[in-house]
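Yeah, one chain of the complex is gone here, protein chain that is, but the others are all in their spots.
Right after this comes chain A.
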Amino acid sequence: MPAVSKGDGMRGLAVFISDIRNCKSKEAEIKRINKELANIRSKFKGDKALDGYSKKKYVCKLLFIFLLGHDIDFGHMEAVNLLSSNKYTEKQIGYLFISVLVNSNSELIRLINNAIKNDLSSRNPTFMCLALHCIANVGSREMAEAFAGEIPRILVAGDTMDSVKQSAALCLLRLYKASPDLVLMGEWTSRVVHLLNDQHMGVVTAAISLITCLSSKNPDEFKTCVSLAVSRLSRIVSSASTDLQDYTYYFVPAPWLSCKLLRLLQCYPPPEDGAVKGRLVECLETILNKAQEPPKSKKVQHSNAKNAILFEAISLIIHYDSEPNLLVRACNQLGQFLQHRETNLRYLALESMCTLASSEFSHEAVKTHIETVINALKTERDVSVRQRAADLLYAMCDRSNAKQIVAEMLSYLETADYSIREEMVLKVAILAEKYAVDYSWYVDTILNLIRIAGDYVSEEVWYRVIQIVINRDDVQGYAAKTVFEALQAPACHENMVKVGGYILGEFGNLIAGDPRSSPLVQFNLLHSKFHLCSVPTRALLLSAYIKFINLFPETKATIQEVLRSDSQIRNSDVELQQRAVEYLKLSSIASTDVLATVLEEMPPFPERESSILAKLKKKKGPGAVSVELEDGKERGELNGGGDRGGDAAIAASNASTPSPSADLLGLRSAAPVSGTAPSAGSLLVDVFSEAGPAASSAGVNDDGFLSSAPPSAASEDPAPPLPESDELLNKFVCKNNGVLFENQLLQIGIKSEYRQNLGRMYLFYGNKTSVQFVSFSTIVSCPGELQSQLNVQTKTVEPLVEGGAQVQQVINIECLTDFIDAPLLNIKFRYGGALQNISLKLPVTINKFFQPTEMAAADFFQRWKQLSQPQQEAQKIFKASHGMDTEVLKAKLLGLGTALLENVDPNPENYVCAGVIQTKAQQVGCLLRLEPNAQAQMYRLTLRSSKDTVSQRVCDLLAEQF
C-alpha cells in the first residue's frame, strides 16, 4: 500500500490498528474486532449513502480484519462500488479488496468484470494498470475467459502507454500460465515479438518473459524472435554502462534483460543466418571479454550481476555446442573461477564444467584444469562443492588421465564424507573398468577400493571384478597372487574375503607353484577368515574348499576334516549344513573324473552392460547420461583387445534387453530349463541387470559354483514371484494366448479375451508328470494399490490333478482405473509329498483394455497437439533388440490393441497408432508414434495420453517389445 498523503490519511483505520496491536490477549482482540464489525455493519446498513472516503476506510478495515485471519462475509458490494470511483486511492483499495477476497463463484464476478472492462477501455493509464494487476492477481479461469481476448489487443496497440504495456505483458503471462488453452494465438503473436524492439526497456523485459514462455510451447511461431533478441542483446552488450541510465545496475547494463534474452535464445538452435550468428558470437565474445576486465566496483552486486550474465552466456554456448572457440574460452573462464574466493562461484564453475566436459570440443580444455579440480576435491570446505568436483573429475576422465584421476579419487575416498562414499566407489569402479588398458591395474584398483571402503562396495562391484577376471585369461594369475597377498592383512573386509575365496577357488592353482602360497597355505589363509564371516560368505568359502579338493587333491584330507567337523555338518544354518554334507559326500564318493567335471572352471561370462553403471544411473538419475553416450564406444575398445570385438554392439544393446545367458554364478541353474518357449534362455536370472529379487528369493545359493540342489525348504507362504516373471509378463504384452510358464512338473497355458474394460482369462494347468498333484490350489492376488484398480474374480480349481491331465480355470477381470503392477498368481500343490510353491505375474497389462480408434491424419495431429503438456508425453529411445522387420512390427503394434493408422505420418517409415483405454472410472485416449532408424538400429517411441501414468506405463511396456 503506498503511503497515503496526509490529507487523505484514514485516522479511524490507524486508531483501529493501534487498538488491535495494543490488545493484551486473543480474547481482547476478538472483542475489539467484533465491535468494529458491528460498527461497520451498522454503517453499511445505514440508509444514508456513505461517501467514498468512509467506504474506503471501512473496506480497508475489513481487509485488515480478514488478513488477521477472520472470516469476512460482507462488504464485497461496497468494494465493487469503490471500483467505479474516480479517485485513485479509492479505486486502488477496491481492487486490493477484490484481489484478496473475491471468491470465484461470487455473484459479484459479473459486476467486477464490468468494472474492470470499463477501466481497461478508459484512457487513464493508472486505471488500466490497476485493472490489469487485478486480473493477474486473481488469475482465475473466469477472468481469463473474460479478458484473454482483450489483453493482447492492449499489449500490441500502438497508442498504449509503456507502463500499461508492461503490465499487460505480465498479466497475459500469468493468464497463459494459469489456463493456456484460453489464450489463443493470433495475429498479435507476431506483433508481440516486435516488442523486443521497443524503446522502453521495461516493456522489453516484461515482453521477453512472455515470449520465452510462449515460445517454449510453440517454438515455430516465435522463430523470428531470435534475430531480434540477438540484435537487442548486442545493443545492450556493446553499450557503455552509462547509456541505459535507469537500467544500469552497479555499472552493468540491464543485467536482468540480458539474462532473459540469453535464456530465450536457449530455447532455439543456433541461428542459421550467418550474419545473425556472427553478431551473436560477437556478443558472446564481448561478454567473455568483459569478464576479464577489472571490476568497476567492489560491491558484491556488481560482480553478481556480471557473473549472472556470464553464466547464462556459458549455458547458451554449451547449449549450442558448435563453437569450439567459444567453448574453449568459456572453459578457460570457468577455470579462473575454480580458484575464486566465492564458494558459490566455485560451485557454479564446477557444475558448468561438468556439462562442458561432455562436449567434444571443450573436453580437452576442461582436462587442463585437472590439477585445480583435484585440489578442490582435497581442500574444499563445503561438501556440496566437493561433490561437484568429484562429478567433474568423473566427467573429464578419459584414457589419458584415467590412472591419475582414479588414483586421486581413491586417495580422496579415505577421507571422503560418508554421504558421497558409495557414489564415489561406484564411480571409481566404473572408471577403472572403462579405461582399463592393463587388467592388472584394474584388479589392483578394485582390490584397493575394497580395502579402503569395503562397506561401501556394493555387490555389483565385486561381482564385476570376478566376471572380468574369469573372462580374461591374462590376469587370472596376477589376480590370484594379488588377492592372496591382500588376504594376508590381519583384518580384511568381508567383500575381500568373498573375492579372495572365489578367485583362489578358481585359480589358486596358478600360484600354487610358489612354496609361499602352496595349496595348504592358501587353504589355511582362507579358513582363518572363515569364522569372522557372515553366512553367505561362509557358504561361498565352502564352495571354494570343494573346488580346492578338485584343484589340489593333496588338500582333500584336511578339507574333508573341516567339512566333517560339527560346526559345519551340524551347522544350524540349513544352507551351510547342506553344503557341508553334500560336498563331503561328493568328495568321498565321486571319482576324480566326475569331480573334475562337476567342479570344472567356470565358463566365461557373456558380455553385458556393466551392472555398476546401471546402478549409478539409477542413483543419479539423468545426471549420468552424458557418460552413457560414450559407453558403447568405450566398451568397444575395452573388449576390442580380446577375441570378441564384434560383441560390442550386442553388449550395448543388452542394456535394455535381458540377455539369454547363463548368469555369473550358475545361480539357480536347477530352475527348470526344459524347453519352455523360444526365448526360454531368459528364464535364467540375470543377476547383473536387476539383482534385487534373485538375491532375496528363498533357497537360492548366492554364489553357487555348482548346480545346487533344488530349493530345499518350500514354505506355506506364497513364494515371492519368480524373478523371471517380469519377462514372462513382457512376452504377453502384444499377444493374448500362449504358454505362460513351464517346468519339469507343470505347464501353464493361457488364453484371454478382452472387451471394453472387462476381460476373461482361461488358465490351463497341465500336469506333465505321471503322478497326480495333491491339494492343488491357486490364488490370484492384487498386491498394494492394485486392489483398488483391478477387480479380479477366480473360480476355484479341483484340488487333484491327475498325471498327464489338464485343468482349466476361468478368471474374470474388470479394470476399474489405470494400473501399473500385474496381479500375482500363486500356485501351490504337493508333488510326491514335496510342497511346490510357484508365484507368477498374470499377464494383465493396461494395454489389454485398448479399443482401437481409426482417425484421419488431420484428426490425429490435432489431438496430438492437444496432448502437449510435458507430463502427458512419455518418450523412449532405445536400441532394437530384434530385427526391424516391417511386418513383425505391424503385427506387434496391432497386438498391442491399438489401431495402426496408415498414411498419417508424412514419413512412411514411421508408425502411428491410436486407441482408447477403457477403464470403469474413465476412458484414456492414447496416441502412439514409433520412429525406427534402420541405420542406427534404434527406435524412438513417443506416447501421449490424457493421463501421465498411462503414457509412462504403456511406453515402458512397449519399449521392451522391439
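Criterion: a residue touches a chain if its C-beta (ideal position, glycine included) is under 8 Å from a C-beta of that chain, and two chains touch if they have at least 3 such contacts; residues count from 1.
Heads up, the rule we're going with is that contacts and distances are computed from a predicted model.
S.K.: Given the choices "AP-2 complex subunit mu-1", "Armadillo repeat-containing protein 8", "Cytochrome c domain-containing protein" or "Transmembrane emp24 domain-containing protein 7", state the protein name listed in UniProt for the chain not shown.
M.R.: "AP-2 complex subunit mu-1"
S.K.: Of the listed residues A:31, A:177 or A:399, which contacts the missing chain in the full complex?
M.R.: A:31
S.K.: With the missing chain put back, one of A:61, A:76, A:731 or A:879 would touch it. Which one?
M.R.: A:76
S.K.: Residue-wise, where is chain A in contact with the chain that is not depicted?
M.R.: 24-26, 31-32, 34-35, 37-39, 41-42, 44-45, 69, 73-74, 76, 106-108
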